[in-house]
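Complex shown without one protein chain; remaining protein chains in place.
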Amino acid sequence: MTALARIRQRDWRSLTRQQLFWPLLILVALLLFNLPFTPNFFSIGVRNGHLYGSLVSILYFGTVPILVALGMTLVIATGGIDLSVGAVMAISGAIACRLISHAADQNSVSLVLEAMGLALLASLAAGLFNGLMVARAGVQPIVATLILMVAGRGIAQLITSGFILTELSKPYGVLGGYAATVPTGVFIVIGFVAVAAVLTRRTALGLLVESVGGNAEASRLAGVRAQRIKVMVYLFCALCAGVAGLWNSSSLGGADANNAGLWIELDAILAVVIGGTPLTGGRFSISGTVVGALILQTLKTTIFTIGIPAQANMVFEAVVVIIICLLQSTDFRRRVARLLRPGAARGRPVGPVGPDGPTAPDQRPAQAAVSPESVEIPS
Amino acid sequence: MTTAKIDARPAAPVPVWTRLLRDPRLPIVVTAALLVVMYAYGSYRYSFDQQVPANLLINNSYLIVAAVGATFVILTGGIDLSIGSLVGFSTVLTGLLVTKNHVPVGLAAVVVLVAGALGGLLMGCMIQYFRVPPFIATLAGLFLFRGLSLMLSKESIPINDKTVASIAQFHISLPGGAFLSVGATVALVVVALAVFVLHYTRFGRQVYAIGGNEQSALLMGLPVARTKIAVYALSGFCSALSGLVFVLYIQSGDPRAAIGMELDAIAAVVIGGTLLTGGFGYVLGSLLGVLVIGLIKTIISDEGTLSSWWIKIGTGALLLLFILLQRTVTARGTRTTR
Partner (left out) sequence: MAEDFPVLRMTGISKQFPAVRALSGVDFRLYPGEVHALLGENGAGKSTLIKVLTGVYELDEGTVELDGAPVRITSPHHAQQLGISTVYQEVNLCPNLTVAENIFLGRERTSGPVVRWRRTRREAATLVAAFGLEIDVSAQLGSYPLAIQQLVAIVRAVDLNRADGAAGTKVLILDEPTSSLDQDEVEVLFGVIRRLKSAGVAVLFVSHFLDQIYRICDRMTVLRNGRMVGEHMVADLDRVGLVRLMLGRELQQLEELREHDRTATGETVLHAAGLGRRGSIAPFDLDISAGEVVGLAGLLGSGRTELARLVFGADQADSGELTVGGKPVSRRAGPQATISRGIAFCPENRRAEGLIPDLTVRENIILAMQAARGWARPIPRETADRLVARYIAALDIRPADPEATAGSLSGGNQQKVLLARWILTSPKLLVLDEPTRGIDVGAKAEIQKLVVSLAGDGVSVLYISAELDEVLRLSDSIGVLRDRTLVARLTNGPDLTADQIMQTIARGAQS
């Protein structure tokens, strides 16, 4: 497919080789790490009419992390963050399950579609709330999305009346099950990733998002409707979370408002950061996020299959995150370089002292600390 | 030589209403007012006796201590997501030391506090020297300490130590018949100390300065790096202390304790009027914030007919209200067009 190839090529070109290299390497290393312990790690068999194996398991359970991280990528690209995705997942699953489980005929396809539609509508409403708070009211994204993170879970519990709802709908179950032996989640993920890739690289949306994240003021002066863009990314993020919530509840066969999507936002943020999108916004990488989410999921699966107690999961995740963050930190690299090359004295970064030009209102340079080399043309 | 007199009033007179809205102390005043109103409502509806406010303090003492630590960090413009994990870790460590290794309680407490401070120090160094964003650094801390807790002990470790039990049951009587627990007293002492440090020591003023304008603080010659790292170490220490108080509460070491507590702490700090951007806020506000959240829980549980999820919704709604209020305080001066 030329379009896909071109997308891939553009994505590849717009990433410096460094960025995707390390995450991919770590992913491959992790996968290979399993071999000594689980020689048949890469084997794929068929069981119960669907594919089965560790790799399949990674793809199956990776559905939610990849989806949520995908939505999170665009939000982070604009310099924001969304802590409410877990709660949105819970709300989405709760609405769908409640509608389905209370219906007379749970197997009615139209019912299922209606339920899913309503659930996604609710997710979009949540996204709209977040977007308006950040873009219009100018509230910091952490705080704005914290509201729904707290209240949203309560809303989800309200919808399920505190119970764990169960449903027995066959059509709904397809979502979290398998289609043509492959986990449906894979198709969903591919679909969303493709849509996201097309939306961001085939339309101007990607450019505008990166522009807003890279320098919001300059974008504004260039005529970019920064507010509109920000609302759109929060809408998309919530939609992804909503779909993830549907998948999750379908896979479990019910809705648990307490635990659905619990702490998924943290994993999602980590996946985005590992994938090379900086928290400060700007250049984003969808493929990087996918790889990042896969790394985290592979880590979990590896720990599980090797037999390391699941508790160690979090410690390993922490170590991986710390290593990657340090590698990405220029200060770290500089200090390591200096350690390895003593006597390489550089000008230490000192804060900017006074503007170079005439008064410019509300102005703060993008980079805070400057060393003499990085200063443009001084007056 | 002319002596010029300068009028303190700004050039263009600002309407009283606007000036009121712009005062950074407004949110904390509103919080206090809200607390009073809620308390009056609860008192009227459920006939609170004098033990109720004391119980508020007792039941939320650990959160108060943690919120104090969070306040320091947030005042510098940072954030600490590792609070809950450090609390859980501290309880597990206490349980291990006291129950499994029969270490005297006092010594165990010291070890735990030092461990917490070191954990905070580690994150602070990552943030300051390697410029890792506080969100990510403390998020890594969240995972690390929670994971370590789970690795140290899969299950809850009961603490049957007599000393601990007697401390937990110790009542400090107050005039009027009510009583406070040791935990509550510790919380109040911590708050008092924090107020002192923040308002009567150079270090405290430097915390505010960094939050106000870190660039300026640097140029003014303040030891910014040292202060920032110290603040995270302090938060780690408070989390550990909060863990110790929590141990009195649950009388065990639980690796799953306090999951998500950092968000409660941050919410309390925000409700208490401290700005997440740093430089503005009071520890007393955070105390009030915790009490507000605690009071909501009390009223809802006393109501009986309301379900627990209304607590979450109520807290979220309160957060929304306060955040919008904060926006009106700080939002002046957006002079540019849309």
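Miscellaneous remarks
Order of writing sets the chain letters: A and B. Residues in each chain are counted from 1.
Basically, a residue touches a chain if its C-beta (ideal position, glycine included) is under 8 Å from a C-beta of that chain, and two chains touch if they have at least 3 such contacts.
Nothing here was measured: the structure is a model prediction, and the numbers come from that model.
Per the touch definition above, the residue from B:34, B:222, B:259 or B:321 contacting the chain not shown is B:222.
Contact with the chain that does not appear here is found for just one residue of A:32, A:190 or A:207, A:207.
Note on the undisplayed chain: of the listed residues B:131, B:205 or B:256, the one touching it is B:205. For chain B, the residues touching the chain absent from view are 1-6, 8, 10-12, 24, 199-202, 205-206, 208-209, 211-213, 215-217, 219-222, 279-280, 335-338. Listed here are the chain A residues that touch the chain not shown: 13-14, 202-205, 207-208, 210-211, 214-215, 217-225, 229, 282-283, 347-348, 350, 353-361, 363-366, 372-373, 375-379.
Please note the rule applied: only the chains that are shown with their structure count from here on.
In terms of their C-alpha centroids, the spacing between chain A and chain B amounts to 29 Å. Only residues 79, 126, 129-133, 135-137, 139-144, 146-148, 150-151, 154, 215, 218-219, 255, 263, 266-267, 270, 276-277, 307-317, 319-320, 323-324, 327, 331, 334-336, 338 of chain B touch chain A when the two sit together in their complex. In the complex of the two chains, the chain A residues touching chain B come out as 81, 133, 137-140, 142-144, 146-158, 161-162, 220, 227, 257, 266, 269-270, 273, 279-280, 309-319, 321-322, 325-326, 329-332, 335, 350-353, 361-362, 368.
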